[in-house]
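Take this structure, written in structure tokens, and hold onto it; I'll ask about it next.
With one protein chain withheld, the remaining protein chains of the complex are depicted in position.
Note that the chains are named A, B and C in the order they appear, and that numbering of residues resets to 1 at the start of each chain.
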Amino acid sequence: MQKIGVFVCHCGSNIAATVDVKKVVEMAAKEQGVFHAEDYPYMCSEAGQSRIAAAVKEKGLTGIVVCSCSPRMHEATFRKAAERAGINPYMVEIANIREHCSWIHKDMTEATEKAVILMRAAVAKVHLNAPLMAGESRVTKRALVIGGGIAGIQTAIDIADAGYKVDIVEKTPSIGGRMSQLDKTFPTLDCSACILTPKMVEAASHENITIHTWSEVEKVSGFVGNFTVDIRKKARYVNMDKCTGCGVCQEKCPSKKPLNEFNRGLNTRTAIYTPFAQAIPNVPVIDANSCIKLKTGKCGICEKFCQVGAIDYTQKDEIITEQYGAIVVATGFDTIKLDKYGEYAYNESKDVITSLELERIMNAAGPTKGHLERLSDGKAPKEIVFIQCVGSRCSDDRGKPYCSKICCMYTAKHAMLIRDKYPDTNVTVFYIDVRTPGKNFDEFYRRAVEDYGVHYIKGQVGKVMPQADGSLLVQGVDLLDNKQILKKADMVVLATAIEPNPDVRKIATMLTASIDTNNFLTEAHPKLRPVESPTAGVFLSGVCQGPKDIPETVAQAGAAAVKVIGLLAKDKLKTNPCTAKSDELLCNGCSQCANVCPYGAITYEEKLINDHGIRRTSRVAVVNGALCQGCGACTVTCPSGAMDLQGFSNRQILAEVDAICR
Amino acid sequence: MYRIAKANLNALYAAIAASKELYLPVRSAGKTNFAAWTEGAEVDLDTLKTVRSPKDAFFPQSENLYTCDRTDGKISITPEALQEKPFVVFGMKACDVRGVAVLDKVFLSEPVDSYYAARREKGIIVSLACSRPAVSCFCQTFGIDCAAPEGDVATWMAGEYLYWLPQSEKGEALTAELAALLEETDDAAVAEEKASIAAICDRLPLKGLSLENWGAAAADKNFDSPLWEQLYKPCLACGTCTFVCPTCQCYDIKDYSTGTGVQRFRCWDSCMYSDFTMMAHGNNRTSQLQRFRQRFMHKLAYFPANNDGMFSCVGCGRCVDKCPSHLNIVKVIKAFGKEGV
Amino acid sequence: MQELIHRAKSLLESGEVSRVLGWKKGENVFDVEPAFFATAEELENFVYNGFCGANLSKYMIEASTWEGKTLVFLKPCDTYSFNQLCKEHRIDREKAYIIGVGCKGKLKAEKLGAENILDVQGAGYPDCSDTLKVTTLYGEQEVAYKDAMLERCHVCKGKEHQVYDELIGESVDTCDADRFAEVAKIEAMSPEEKFAFFQAELSKCIRCNACRNVCPACSCRKCIFDSTKFDSNQKANTTSFEEKMFHIIRAFHVAGRCTDCGECSRVCPQGIPLHLFNRKFIKDINNLYGEYQAGVDIDAKAPLTSFRTDDAEPGVGRG
Partner (left out) sequence: MPVNNENWKPTIVAFCCNWCSYAGADLAGSSRLAYPADVKIIKVPCSCRVNPMFILRAFEKGADGVILCGCHPGDCHYSTGNYYARRRMTLLFSMLDYLGIEEGRTRVEWVSAAEGVKFSETMNSFVEKVRTLGPSVRLGDLRCKN
């Protein structure tokens, strides 16, 4: 029989304005087993918590119900408070009378009635709570970073600097990511490569960092502190140890047709290639889909010219298995496909390009060697129109509902750079809003308008029409002047929305990390835990969590690293004690529970069972508490009810049901 | 002796139901069981044996004993009201009527079970002779004459009439109440019917079933017999035999949570069940052999030992018909009778 | 039948098996009981005829814990249950010597008017006849064999044994009805009709647990309706709810494991068509997750312990 204390929080007026907390206290006091009930303005405050401790001491409470905000907010707080007061932390239950009650109901009578019922359900549950002890599990002091862009690189360097081993898995042949594709960066106009390359080199040469490029995460099992990850190292067909990066193979390769991914397909590359000059590692890969030797067996030119004998056509994909304590997702982004935006004529005209393509065109290592020219005829454009929010802030299902955040600034950057380098080229920007909330951002934008004469028009473009003479007719609207605009242009640049790398879905599933409707990974808490995933041991770095620019990405990368370091610094972790447990007297040994366990936490043993004096040897299920994550799938599969979940036992949940329905 | 035309029985039922509850065999979803009579109910007096016995009328499968309620921190206890309205159980067979006598031994001896006693007081038994006894019947073994059933009123179906004979004060009173529907007649038809029934009873395969080696003396004698080991094996440990039996009287007491309290109720239990008389330390009978033995030893040895030789089996044969494994009390009686001990 | 007895005796004598699990003569031709035989003399009471409906697989759970092998006679449909129990580690295949016996359809004595039967001719095996001659207390009658068969024999899954060591005796195909026709008929009813139908059937339930205890899939050491784990051991029969809860949950617990052996309906003293619950789940599983017959493949993934990412959503097809 429990002695239960019920503590009702006002949460200032958040609860008390809608729920009659005194009434809840009054009703609680009448519940069976309730020996103490009180209310307080802020239960979570120091003073509030010490009231709990005082009541525990005075009344000898064995269980606690706090009627307050969501347990997702303060369950941990109250469990700690209980522990300090000398009660097992799992003897605490929260009745959520804020998010699930006071905030959604207006009528005080109704809300109070509901709060009383929620309180009763929690009291009914606590009656059946049992003290639970957290177990311990070891921490593997090594981190995995998925994605080798600036986010992944920065996270890896920060973790490595703290003295922990880090592996980066990058699916392309080189680390560097999107940032390596950029020409200049806003708002300082630094050369992107100039600031990124040293970081890449630092990562590559760091004694604690291992880089797996041309590799993908294949399988993840385990849990925080103890992940086991299979990494597929795709066949490179080039021996990394022998290759000197001389580049002869690429010069000689006769297969020159594949589109150059690094240059966004604006030109071609060879079948054996390094994506860009500063690639790390500076070892080419052979694109098996284009390589003549691999496709037909004839050719072998690269092998012939390679002086160190690094070419190896017999290489196979290799799966390596590694142990990690923490995993950081830094999978970055891509621009959305524009297939649904036929009005911009992106697929019709070579002179309608995305901003990222413009980056490559502006870049000295790009398809035009840095000359601003039309891809259709190589002529210098004299009229350029930028269109903002292509696919961003979109209310229909063609695009994304969110703001891609970086477009306003990079468009200002592009416009400014063009006006600077090609003063006789006119630049017009169609925008919905210009958003410049960042350090030196608005100043930067104003310079584009005021100093560089970029023509900003508030309004949307309805249609881009390729003309017979090769020019483009842009039909838009000027909302400030309230008039239709028809503008002839030589080039149209689309500020295309960004979206999480499409592979993130697969990775999130492997990691059991949740993703939102836009495929961005979900944070454990949007404000208070923005770099952690809800899945313990999985952290978020960069745009995989939400649109952000480079400094924000680097900041988040560092934050994720700190979280990882904090985890790896521990030798042991407390495990969740709310795990499944099998009653061996009832277990049939039928194996159904093991079939549904996602963690392989259930095994079977032949055991001598003493059932009230009747001895028998039986096959029974045994749960590994360190592996079990407490989902409860096994409990429902078990027909005899032998398998139960601690903290959410059958009888506890039924007690809640009964209390609600009574 | 009275009689009423079969065609007029509905009027009889209605007349009884006007002032009393009336339970009688009703066919529903393909089976005949005792149920409360309602206008339009499919009364079935032709089926010899209802699936469950009419013992429900006096000892229901589940019944409330009292209700505890805790509202506003105060506890109230309300005992279940005893049966007040008189009721008639119509169409009970001779074996089932004897079954009630067995229950009386249990529930009316000290301490008297007030719930049962109230029902016995208010209940009027109108029995019905068995015009077509069945192969599983062995009531003769227990000295029951299915042609002349006991009860407050005994009835016979013969020709186009139901013949009606009050046999007790209660029966006389009921007859008086129904006088308008009953006509006086002589015994001739009933005597003929009795003779016809007796002729059939003579041909019943279990006619000569002997209770030799049973009775009070068997309590110690049969307990350790190796025969149990062979007999119990096919037993599924279900409660079919118990729940169709007119004399099984074991019950469990449980609490049903109403949210603000409990309803304490009792419900039939079966000694065949593995959780029968479960206690904190487990069960006192740990094997199905023990449970199986208990059921038959109780009916054929312990009960007679404690009740002046009265067996707690009335030979209705329901368990013979219904056992999923075709095990039954007859096989047990015979096993010991044939082989001795 | 003599062949079966002969074979059993020789296996007993050779010591290959320690006992025989089969059917034993009763008081009457139809009250055959499942039985263990330890000696050749005992086997004189062995019987195999049209009334041997009892599925012996479940008795192998206990027999698996005994010393030595048990010779068990299994009809084709019983072998599904045997396999399913092997899959669930409830019985040990190594402890069983299985003689698969032929089946020509099994009889339900009730359909012959069981309570008055003195004798039935024509139900013997292997020489059963198309017409049964039934002698009753009240005269003789003839009944077509088919008309007296158990419901399950009309929707027989086939006469192939799924597991055996040897086969004795021929079978006759008895399937002459659509296994899911009854379920489909109910599905087509209005909710009110459905409710009325099941309410009438289930209100007969006396909670005797015969359906559960005979069921080879209900092999739990302790049923949740007997244990305190769910506060579900009420045993009560007071309202319309307990029986529904019991039968829904029982059907749910055996969903994907029930081989549709029909024992539940065979043994129900109140004649409740309990197979309609299990068969509803089987029909749904077949429709939604692909054809699945429990007891065929020991290694197959059971429908409720597996999934597809594109499974139908709950309530699919609801109005």
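Everything that follows uses one rule, which is that a residue touches a chain if its C-beta (ideal position, glycine included) is under 8 Å from a C-beta of that chain, and two chains touch if they have at least 3 such contacts.
Predicted model, so just to flag it, every value in this text is computed and none were measured.
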Answer for the absent chain's shown contacts is A, B, C
Touch assignment to the omitted chain, from A:189, A:394, A:465 or A:631, lands on A:631
Sole touch to the unshown chain from C:38, C:144, C:177 or C:196: residue C:196
Even though one chain is not shown, chain B touches it at residues 256-259, 263
Had the left-out chain been drawn, it would touch chain A at residues 70-72, 96, 98-101, 103-107, 110-111, 113-114, 117-118, 121, 505, 508-509, 512, 514-517, 522, 534-535, 578, 596, 598, 629-633, 635-637, 645, 648, 650, 653-654, 656-658, 660-662
Interface residues of chain C toward the undisplayed chain are 183, 186-187, 189, 191-199, 224, 230, 232, 238-242, 244-245, 248-249, 251-252, 255, 277, 280-281, 284-285, 288-289, 303-305, 307-309, 311-316, 318-319
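Keep in mind that, in the parts below, only the chains that are shown with their structure count from here on.
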Contact graph of the chains (line, ring, star, complete, other): complete
With centres defined as the mean of Cα atoms, the chain at greatest distance from chain C is chain A
Closest to the centroid of all CA atoms, by its own CA mean, is chain C
Note to self: most contacts are between B-C
Chain-centre distance (mean CA atoms) for chain B and chain C, in whole Å, is 30
Distance between the CA centroids of chain A and chain B (whole Å) is 71
Chain A and chain C have mean C-alpha positions lying a whole-number Å distance apart equal to 53
By the touch definition above, chain C meets two or more other chains at residues 222, 227, 231
Two or more other chains are touched by the chain A residues none
Within their complex, chain B touches chain A through residues 70, 72-73, 257-260, 281-283, 286
Given the complex, residues on chain C that touch chain B span 26-28, 30-36, 54, 59, 114-118, 137-138, 200-201, 203-204, 206-210, 212-214, 222, 226-227, 231, 233-238, 266-267, 269-272
In the complex, the residues of chain A that touch chain C are 583, 585-592, 595-596, 604, 616, 618-619, 637, 639-642, 644, 650-651, 654
